[in-house]
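A single protein chain has been omitted from the complex, and every remaining protein chain is retained in its original position.
Right after this comes subunit A.
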C-alpha cells in the first residue's frame, strides 16, 4: 500500500487533552481521511501515529490544530517522522499506558452540555431524568479525579461498574461518551438519596428524592444539596423567613448570599444582564456572576445595602432536574455549606455532622467528591470578565507565563488564600482555599498542595511567600526547607497583573486592605514602579493611624476617628465630630487618642481600604462591619446612587486632587478631603453626593499622581490591582480617566485583583528573579 509519498508520523499533543473527547476526535478525523495508525493517552498527553499520503497527513495536522474538541486546550504539538511504519491497516485507540512523567493537564469541571440536557429531558431517552448524566463534553473532572492518567479507575466513579449499554458507548469511538470516564446511567451510576437531619435515609430514588427536595424548599426548609465540588445550603430566595433563618443558623449576617436561578430568563428578572453577563452566566464554567439588582420579588435580605447580587445558572443535571420538579422555587439561595471560616465539606457523613444544626433535610448522592472546589465568582466591568474568586470551572487550567520554567510554589496570602505551582512556563493557581486561620482550611491548604504536586507532578525546588512572617502561609513556606523568597504583598498584587498580561514594566496602582511593607509600616495605597522583578515605591496614601490593629478593620469607627485625627482635629472634643462619631463615649475617644499619640498597638498605614472604611464611618453608614469590605461596598452603592441621581458633573467639584510631597515622596493627602466632607455634612449635603465626591477625589488625585509619575518613569502602562479595585465605580472611573489620557490600563481579569492573586504574583517574581549564584 505504501507509495513514495506515504508518510509515517508520530504526533505528541500536550495540554488538556484527556477526558475531553480528544481520542474519539482523532479517531474520527483519521477515519475520515482514511489514515491508519493509532492514538493513545500517555502520561504526557496524547500520542498519535498516522500513516498515509502526505496531503492527508498535512490536512490531519491542520484540523488537529484548528478544530479540536470544545474542552481541549492544546499547549504543544510535536511532530516527528516515525522511524518504523506502524503495522496497521486500520486506525485504533490503544488503552492508556501508565506514563512515567505525568505532564497531562486535568480538566476543570464543566457545566452540563446541551446534548446531555436534551438527553435528560427526552422521555424516550434511557437517561431521562437521570441527575448524573454527562459526556466527554461536560461533567465532573477535577472534583472526582484521584490520580492521573484520567481513567475511570482513578476517579470516584471506580466503584460504579458500567452496565452493558454504558460500556458499549464507552467503547464506541463514534459515541459522544466514548471514554467518558464518569459515564453513567440510571442502571449503573450514582443515585440520589433524601435524608432528615438525624441522617435517616428517607428515600433512595432519583425521582422521589427530587420531589421531596422541591417540596421541602417550597415549604421554606433549609436543604443541603450535594453538588460537584461541595455541598450547598439551599433555601427559597423569595422567602424572607427562610433566608433569615438560614442567616441565623449559619451565623452569617450581612454577607451577601448567592442565588441560582432556574434559567437565563429567571436570572434576568432579578438582575440587569447585559450581553456579556448573559454569556458569562451561560458559559461552560458557569460562575456566580455579580450583577446589579433589579426591583424583584426576592428577599431583600440576600444582599442588604449592596448594589449587586450574585447569580448563577444550573450547572449539573441535578440542578436542571430540581428546577423542573413541580413546585420547586425558581430562584434558590445556594451558598456553600460551610460554617463560618470552614472549607466546604466533601463527605456525606461529614456534611451531616457539621450541618445538622443548620439544615432540615439533605439531598445526597453516592459519588464521592475527591477534591473540594467552590463556585467561582466573576463580574463584567467595561465589557471584560473580572474574576473575584477563581475556582470551579477554571481550576486547574494553567496560565502561560513567559519565563516560569522552574518548579516554584507560591504560598499566597493568609485570607482568601490560593497557592500557585509553576513548571515549564505554566502557572497553576489553586482553587480558593479561604482564611488559613481556620484549622480546617489549613488542612485543606496542605492537602491541596499535596494533590496539585501529585497530579501535576511538580516537585517545587523553590518557594515564595509573603513578607508578613506571621501569615500561616509564610509559616508553612518556612517549614519546607527550600530556598525561600519573601515577597512584598503589594508587589505581588502588581506582579499577578504583570503575569496575566505579559507585562514587564509599568506603574502599578495598588489600592488594598493591608499588607506589610518593606519599611515595617502597613501598606495598602501604593503606586509602585514595577520593572522586571523589582519595584520602587513612588507614592502612597498619607499615613493613617490604625488604632487597635486589625480591630480597626472590624470597628471602623476607629478609622473614622483616625481620619479626623490625621487631619488635625481633636477627637476628644464633641464639637469637631460628625454626629455618628460624637455618640462614642468621650472616655473611649480619649483612649483611642492616646493610643494614636503614643502608638500603642497603632501601626501607621497607607491603606486605601481603611480610608474607605474611615469615610464610611464619617458618613455614618455604619460603625462596625460584619464582614470585610462591607462598609466599602455600601459606600460604593451610595456613590452609585449619587451617580444616578446627580451625575458626576454636578457632584461637588471642590473635591479636587490633593497631593503633597514629603521627604521627596509623593502622597495622596487626605487632609483637605476630611474638611470638605465635614463641611458637606454640616451643610446637609446628601450622603450619596458625598460618597460620589469621595470616589471622584480618589480618582482625580490618583490621575494627577500618575500624570506626574508617568513622565518621570517614561511609561504609559498602568496596572490597577488590590482588593479596592473590586469597586466597580472606582475601576470604571479610573480606567476611563486613564485611557482618555492615553494610558494603557491593565487589571486582573482571569486572576482576581484581591488576595486570590497573591500566589501567582509571588511565583512570577520568583521566576524572573535572576539566580543569585555568581560565577
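Here is the rule we go by: contacts are C-beta pairs under 8 Å (C-beta built on N, C-alpha and C of every residue); 3 or more make two chains touch, one makes a residue touch a chain; residues count from 1.
Quick note on the criterion: contacts and distances are computed from a predicted model.
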From "Hydrogenase expression/formation protein HypE", "Oligopeptide transport system permease protein", "Protocatechuate 3,4-dioxygenase alpha subunit" or "ABC transporter substrate-binding protein", the hidden chain's UniProt protein name: "Hydrogenase expression/formation protein HypE"
Sole residue of A:546, A:618 or A:632 that reaches the chain not shown, by the stated touch rule: A:546
Which of A:284, A:356, A:454 or A:591 contacts the chain that the document leaves out: A:591
Residue touching the undisplayed chain, where the options are A:68, A:566 or A:603: A:603
Full-complex contact with the absent chain, from A:470, A:519 or A:740: A:470
Subunit A residues that touch the omitted chain in the full complex: 251, 339-342, 413-416, 436-440, 442-443, 468-472, 475, 489, 512-516, 522, 524, 546-553, 587-588, 590-592, 594-595, 598, 600-601, 603, 605, 609, 628, 723, 754-755
